[in-house]
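The structure that follows is given in the form of structure tokens.
With one protein chain held back, the other chains of the complex are shown just where they sit.
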Amino acid sequence: MALSRRMLLASAGSVAMTAGLTTACGTNNLDDLLVKAERPPKGPVTIRWWAGKIPARDGGDMRPAIIRAFRRTHPNIRIEIVKGLSTTDGNRVGLTTQIGGGSATPDVYLGDITWPAQFGANYLALPVESLVPKNFWDPYPRALMQASSLKGKVYAFPCYSDAAYLFYRKDLLAKHGLPVPKSWEELERSARRIQRAGDADYGFVWQGSVSESLTCVVTEFLADAGGSVLDRSGRVAVADEPAQRAVSYLRGLVDAGVTPSAVTTYAEQDAMDAFAGGRAVFLRNWAYAWGMSDADGASKVAGKVGVVPRPGFEGRPHSGYACLGGWSNFINPNSENLGAAVAFARFCAEEESQMMLLRQAGVLPAMDTVLDSPAAARTGDPTITTTRRLRLVSRPVQTPYYPQVSKAVYTQVNSAIGGSEPVGGALRAARSDITAALEGKAL
Amino acid sequence: MSTTSTTSTTTGGARGAAARTAKDTRTAGRTAPRGSTERRLARAGWLYASPALTLVAAVTIFPILFSVVLSFSEVHLSYGGFRIDGFTTDNYAALAHSSAWFQSLAFTVGFTLVTVALELALGTAAALVLERLGAARGWILAVLLLPWAMINVVAAQLWGYLYNGTYGVVSWAIEALGGGEPVILGRPVPAMAAMAVADIWKTTPFVAIIVLAGLMQIPKDVYEAAEIDGSGPWTTFWRVTLPQLRPILAIAVLFRTLQAFGVFDLPFVLTQGGPGTATQSLAILGYKTLFQNLSIGPGAAVATSTAVLVLGCCLLFLRAFRAQVDEGGR
Partner (left out) sequence: MRTRATRGWRAYVNVVNIGALIIVVLTTAPLYWMATASFKGTGEISASPPTLFPEHATTGNYADAFGGNSLGRYLFNSALVSVVSTVVVLALAFFAGYALARLPMRGRGPIMVSLLMISVFPAIAVVTPLYLLERSAGMLNSYQGLIIPYIAFNLPFSIWILRNYLLGVPRALEEAATVDGASPLRTVVSVILPLARPGLFTAGVFTFTATWAEFLMALTLNSEDAFRTVPVGMALFTSQYTVPYGTIFAGAMVATVPIAILVLVFRRSVISGMTSGAVKG
């Protein structure tokens, strides 16, 4: 008796608290927020910036340098760094709990390039397109703008970008008198020749594990074959003929032994280890791999590595497609210093900090005009100098349901590569999963 | 083994101590002299128990209830936080229509059954060994506890390192023994087995320590009596040790089941739920639904349904095990 009465009381109290906590928030209106966001702060304010380390080329951290530069023009705004995790997943948990819970901090957060549509649709990020002139976005890649927007609203300021390249062993190609492959078919032939000669265990390594990385790989090969996950009209095109060609090629690499069957467990690190350990001829990876494969000590292949834009399929007009990655700054709509937050996020996107990133950082600046500048050529870093030749493709992120869409792609294609599903069946399953996801019906 | 009455004292009582606890406590409330003594004892009981119970209730009831409420609500985010818009059972309907949920359930149940059974057997064996050890016991206990003490994510990363497809020592050993080029984490069955091994390594100590504490409680004269009766070690174990261990084993099974049902870090680090969705546990599904998809209602429904299912299993288990949860006080 005593117990049940207590339990009842406690339950009633909890329900009341639930109601109280949830109705207390949710009263902000977007127009008011945008008015606040346009006003730069008058007095001194401190804002908090949730950001993982932005690596400098010398191994240091770019965040303090960017803040120092910002303070020169905005002396009244102090920036405190909240050390974000460096993995997308860890950051997502921390941020969605805080901002979804109504927290005013962090004011600005550095987030993945795939987040804007979903975060915008869920009120975790402030739309910023009305706060800057229309031509503000001109110097950035189109794919980046697509990725940052949903239904005409833009939810993030670019910070730095990333792209995929083909890394190859110069020494092994030279030994066999082979050119850098112009097509995927040629790459497979060259790899097999080098493998048969016993000069490498693996021909071509990439990322095939059940993760976002595989969606990136698939997006690229789909583009190579002339397809996409969603076509221009938003129809799910993942089971069309180009997709068949793309995924059959990946599966064929494993069947032929050019790619190890363990690729279905490979994330970036695993593919990188195989390549840097001297066991593979070709590697698909992001820009960071250049620094790592060329580093003495960490890599057995330092000085023997070349990097080029990815090739294409034979008979297709274009090559050099690369999945666009990177990080952008988002504004927490609950921030009490929206004006200062916008000023800082905008500063990170603009030329001064982009030039700093170009000169010192181990990441790619997002701004095309910076990448075109003479200073870019002077860096001598092939990932920077070739970036403007890439055809950047965006993942199908312009939907609030992107995580479900991506999950459908990577789980089904992973099964197809591993051989537990035929390619056609896996792609049809992916199509129906994505259709359900876009209707908001996928778990 | 005889069941002595509650009034028996010292050695006689000790002999049947654990075996009679069930009846013992049941009768305590009924046969003890009614009235002031009992009321005084009950008051003392509440006094002793209330600090713990109050704290638990104060901190945990709201979050749990909140989750349950969310699972029955249309939840939307808005500028400033959550917004709950009305009652709905759609979140649960979404589960019932989702093959992902059933797959996750199947994997989680299978994983739980296999790992808990093996851990119970191995843990009991380890505890029996530890009990018989002399001076070395403390040291071996410390060694045994190391895996358990490791941060889950890190332990998972360690196994990921060992299972790695290119340079992992386990893969290397399988290949060296003529097993071909293994893809441990890339095929459904090997991936599940690998995960079970990692889990057994990490959590068998949990069972061993619990059982060890139970073994130490068994009075020596019980064994002496069995020896006089001429039972061999095997018979003694089944007839004497095991019955005495029952309450403690019940806890081990109960809490291991709860933990295994919530398995998260191992699949999250080792396979991300793959290959395909072969190792996507309910906890991973709930995590992805809540934090990746930001589908708060369905995510809360995954969590709540998981909790209800496990709780149901635990209650059935307790009933079957007759482990005295609800004796006394009724």
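So that you can tell them apart, the chains are marked A and B in the order they are listed, and the count of residues begins at 1 in each.
Please note the rule applied: contacts are C-beta pairs under 8 Å (C-beta built on N, C-alpha and C of every residue); 3 or more make two chains touch, one makes a residue touch a chain.
These numbers come from a predicted model, not from an experiment.
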| item | value |
| --- | --- |
| Option from A:Leu34, A:Ala69 or A:Val82 whose C-beta touches the chain left out | A:Val82 |
| Among A:Met272, A:Ala340 or A:Ala430, the residue in touch with the chain that has been omitted | A:Met272 |
| Per the touch definition above, residue among B:Val109, B:Ile174 or B:Leu258 touching the missing chain | B:Leu258 |
| Chain not shown: contacting residue from B:Ala52, B:Val189, B:Ile228 or B:Ala320 | B:Ala52 |
| In chain B, positions touching the absent partner | 6, 8-10, 13-14, 17-18, 21, 24-25, 28-29, 32, 38, 41-42, 44-49, 51-53, 55-56, 58-60, 62-64, 66-67, 81, 125-126, 128-130, 132-133, 136-154, 157-162, 164, 166-169, 172, 176, 201, 205-206, 209-210, 212-214, 216-217, 219-221, 244, 247-248, 250-251, 254-255, 258, 261-262, 264-265, 282-283, 286-287, 290-291, 296, 299-300, 303-304, 306-307, 310-311, 314-315, 323-330 |
| Interface with the unshown chain - residue positions in chain A | 1-4, 7, 17-18, 21, 50, 52-53, 55, 82-83, 85-88, 90, 93-94, 97-98, 100-103, 106, 267-269, 272-273, 276-277, 279, 285-286, 288, 292, 297-300 |
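Here, only the chains that are shown with their structure count from here on.
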| item | value |
| --- | --- |
| Chain A - residues contacting chain B, complex | 6, 10-11, 14-15, 17-18, 21-22, 24-30, 33, 89, 92-93, 96-97, 100-102, 118, 122-124, 209-211, 260-266, 270, 273-274, 277, 279, 333-334, 401, 403-404, 407, 411-412, 414-415, 418, 420-421, 441-443 |
| Complex contacts: residues of chain B adjacent to chain A | 57, 61-62, 65-66, 69, 77-84, 94-95, 97-98, 100-101, 164-167, 171, 181, 183-188, 271-277, 285, 288-289, 291-296, 298, 302 |
